[in-house]
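Below is a structure I'd like to ask you about.
For this depiction, one protein chain was excluded, whereas all remaining protein chains were kept in their positions.
Chain lettering (A, B and C) follows the sequence in which the chains are written, and residue indices restart at 1 in each chain.
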Amino acid sequence: MLIVMDRTATQADVEGVVAAVERMGLRAHPIPGVQRTAIGITGNRGVVEPTALENLPGVLEVIKVSHPYKLVSREFHPDDTVVSIGGVPVGGTRVVLVAGPCAVETFERTVAIAVAVKARGAHLLRGGAFKPRTSPYSFQGHGEEGLRMLAAAREASGLPVVTEVLDTGAVDLVARYADCLQIGARNMQNFELLKAVGKTGKPVLLKRGMAATLEEFLLAAEYVLNEGNPNVVLCERGVRTFSDFTRNTLDLAVIPAVERISHLPILADPSHGTGRRHKVAPMSRAAVAAGADGLVIEVHDRPEEALSDGPQALTPDAFGDLVSQLGPIAAAVGRSL
Amino acid sequence: MLIVMDRTATQADVEGVVAAVERMGLRAHPIPGVQRTAIGITGNRGVVEPTALENLPGVLEVIKVSHPYKLVSREFHPDDTVVSIGGVPVGGTRVVLVAGPCAVETFERTVAIAVAVKARGAHLLRGGAFKPRTSPYSFQGHGEEGLRMLAAAREASGLPVVTEVLDTGAVDLVARYADCLQIGARNMQNFELLKAVGKTGKPVLLKRGMAATLEEFLLAAEYVLNEGNPNVVLCERGVRTFSDFTRNTLDLAVIPAVERISHLPILADPSHGTGRRHKVAPMSRAAVAAGADGLVIEVHDRPEEALSDGPQALTPDAFGDLVSQLGPIAAAVGRSL
Amino acid sequence: MLIVMDRTATQADVEGVVAAVERMGLRAHPIPGVQRTAIGITGNRGVVEPTALENLPGVLEVIKVSHPYKLVSREFHPDDTVVSIGGVPVGGTRVVLVAGPCAVETFERTVAIAVAVKARGAHLLRGGAFKPRTSPYSFQGHGEEGLRMLAAAREASGLPVVTEVLDTGAVDLVARYADCLQIGARNMQNFELLKAVGKTGKPVLLKRGMAATLEEFLLAAEYVLNEGNPNVVLCERGVRTFSDFTRNTLDLAVIPAVERISHLPILADPSHGTGRRHKVAPMSRAAVAAGADGLVIEVHDRPEEALSDGPQALTPDAFGDLVSQLGPIAAAVGRSL
Partner (left out) sequence: MLIVMDRTATQADVEGVVAAVERMGLRAHPIPGVQRTAIGITGNRGVVEPTALENLPGVLEVIKVSHPYKLVSREFHPDDTVVSIGGVPVGGTRVVLVAGPCAVETFERTVAIAVAVKARGAHLLRGGAFKPRTSPYSFQGHGEEGLRMLAAAREASGLPVVTEVLDTGAVDLVARYADCLQIGARNMQNFELLKAVGKTGKPVLLKRGMAATLEEFLLAAEYVLNEGNPNVVLCERGVRTFSDFTRNTLDLAVIPAVERISHLPILADPSHGTGRRHKVAPMSRAAVAAGADGLVIEVHDRPEEALSDGPQALTPDAFGDLVSQLGPIAAAVGRSL
């Protein structure tokens, strides 16, 4: 924390700030400058938020310096974390491909898609049984029946299953079926849900919220780690901006940013990140080139009939074509598929 | 829905789209133009999302025309809704003032603040017992003990209580104490929670999510109404933009926008919407001048000691000064405090 | 400037940063903390940008502390600036109303609108002779002929004229006709143009760019003041965000923000800021309630025939109604119309 004093601040103002800081159990370090004084603050963070200082006389601005995350930070854990999802390592040298339908629809179709994506190179199966839908009138998923479809598809294909959980009340149920619990973008700051999936110890795929800063994203992961669960995989899926030719703006620079300050693996989801089928392949290639630890891609055998997000799903063959493009790019960044 | 064809689209392309539309049980209305053909689509919305059409040959663009909300819409319910919170009408001619601390801290302090804001013109008491905090290391609220503090403050002051509920598992508990259940910005698209508060029939204060479009905001309210609960009060509390001199950007134009297309009342929260004490009064005045049905304002007797969001809280006396400024502005727009 | 060191940084890393800072002619003040060291930097700003320090070994982050603006700052000039535009004071106790068509179209119509808005309370006439249009196929304004129309309207109505200049090559021409030179949002960082209008000494109405932070906005004004021209009036006209129910998002909190850190007057433009006629009156009232020094409002006698921005223009009578609503709001904030 740094307090910047107004250039007209008096010596008494500076002393007032120092006294207030010390009453909080922190240490104040005044730095007199040519035009103004700044006051550095050190000490452990307490319950009181020192931003309250900005209303003291003579204070121009309060600048936060340290970040509140710890467990997710590379400073505290220098080596890369590798999360095992049903035996598939995420965060190692292999680029992981998570593929499947947006929502699971029938046993037959779910199995068929799982087998098809497995045959074309997928390592994990995705699919929603509980769907967060913007409108109450849209298809909301098949619930537990959908989880059974995913289990059948795992059985048939051998692919471990990643599926979303929407509510604390359903965490135990979903955890019985899934190999990895997905927290969707809309729930990134549903802190009770983060604590609940943290307590399961299961791998968690945490999607970035549509308006989340990097610090907020990492703090959401911190909630899970703070429950004793280190198995968090981050996922960039696009943020909300003015840019209107895609459904969201895929912020790929978050990949090297996370790599620099956190030890957690990070995937990209170009399907939700663009919302348009013809942009999925270019942005998938881009994400791998930027260093993503894997991709989450929607695949549907008949996208035009999909009950959810059809326009962004690839066919299994288009997915296969994409996989063949990704191999040389993974190799160019020292990885493999 | 409107399909815009590429100018090089053939007659066969147009016929292909018409056939696909009709297979969905909808009607297609081709509109031949000078440079290209457009195809209007009518019929009830089915389960299939017609945006899947955008991958058909010859299609340039698919433009959504109708909005999926119904119950919240002024088209379906022309008269203004007035929601009664513990006997206080919200949405009528009176501008409602909801005031209190960000988080409730002690019995004594909560009662004192409630009595103080009541004396200065508040109509409802706000205060958090369950707090959604970005960091797991920040104060998370006193839980049920906090709800008891709010009940004591209601007893002492006569002010009905608005307080946040974070999770479906706590809805019954919070509903036993509160006069109005608040859904915070981070939970605006926590659809299971929206359904759960819908089922209680209690008044709901629904805050706009930080990245929510107006359509998404109204659809979140639609989830509550769709459970048979018409008692929804909307609240603008700032959205996330690049603009960095406030914590969020208070998007006051949403007030006339909501008034035009929805019958629900809408409040503004200038405390969270700015995050800076010295901007609370100007933006409170602005919200009332823009036509807000009320304000949500954080008041704390010792802001510099607040356990949460101290920098944006007003003292009771500053709140009183603000109330005296608001009277003539309310009168200028044909309302009273 | 504050350098935050990594917690694993060595003493040698810290000394390396100190040495680099001193080579730049600045002073370094190390602040050892519990977990890491921070280094405060003081001294006059030189040509070298010290952000280059962030690539030195052991540096975690570089945080900018001081703002580069001076002349526009209230720290350097504590009293409010009042700019006289053709004898009309902007920035004093009176709320100034600038009204007129988006583009000037004919002599007759321009004069008629000027007389009509004057009769209903306007203090200044706005109107574009040179129009910045997103498409090359849209009406681009009448150029010098348009300036003559404005001069005729000034003659007829007595209202001083505010009009936009788009290019350095036209500054002298526009300055011969106008009482105040407007710099539009798209040119807020056209630095050559800012210098050129600075050299004229004429009052300048500087609109905030669609993606401008407050610091960038003030630095644009600093360019004008730095040429010896103190007559700058700022204007908020909406910024670009994801929020899609208005053309731009009117960021009214910039009004108290500017008031706190700058001595320059600031207006609001609810016509461009919303792009929708029915939102102009509510947002005009809100801007005055927030403390704006005035409003810029588009008025056209036949909006549906306007050559530019018709959907947002008020009729003269609607403008008159708005003026009558604004009086009591101005009074409530201690001002008059």
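Here are a few things to note about the model shown:
By our rule, contacts are C-beta pairs under 8 Å (C-beta built on N, C-alpha and C of every residue); 3 or more make two chains touch, one makes a residue touch a chain.
What you see is a predicted model; the values in this text were computed from it and never measured.
Per the touch definition above, the residue from A:Thr110, A:Thr134, A:Thr249 or A:Ser271 contacting the chain not shown is A:Thr249.
The chain that is not drawn here is touched, among residues C:Gly25, C:Pro68, C:Gly158 or C:Gly201, by C:Pro68. The residue from A:Ile31, A:Leu56 or A:Ala211 that touches the chain not shown here is A:Ala211.
Residues 211, 213-214, 239, 241-246, 249-257, 260, 273-274, 278-279, 282-283, 285-291, 325, 328-329, 331-333 of chain A touch the missing chain (whole complex, contact as defined above).
Not every partner is drawn; the one left out touches chain B at residues 2, 4, 6-8, 29, 31-36, 38, 40, 42-44, 60-61, 63, 65-66, 75, 240-242, 244.
Remark: the residues of chain C touching the chain excluded from display are 20, 45, 47-49, 51-56, 68-69, 132-139, 166-170, 186-187, 189-193, 209-211, 215-216, 219, 222-223, 226, 239-240, 277, 303-311.
The rule we apply is simple: only the chains that are shown with their structure count from here on.
Rounded to whole angstrom, the centroid-to-centroid distance between chain B and chain C, based on C-alpha atoms, equals 30 Å.
The multi-chain contact residues of chain C, meaning those touching 2 or more other chains, are 241-242, 244.
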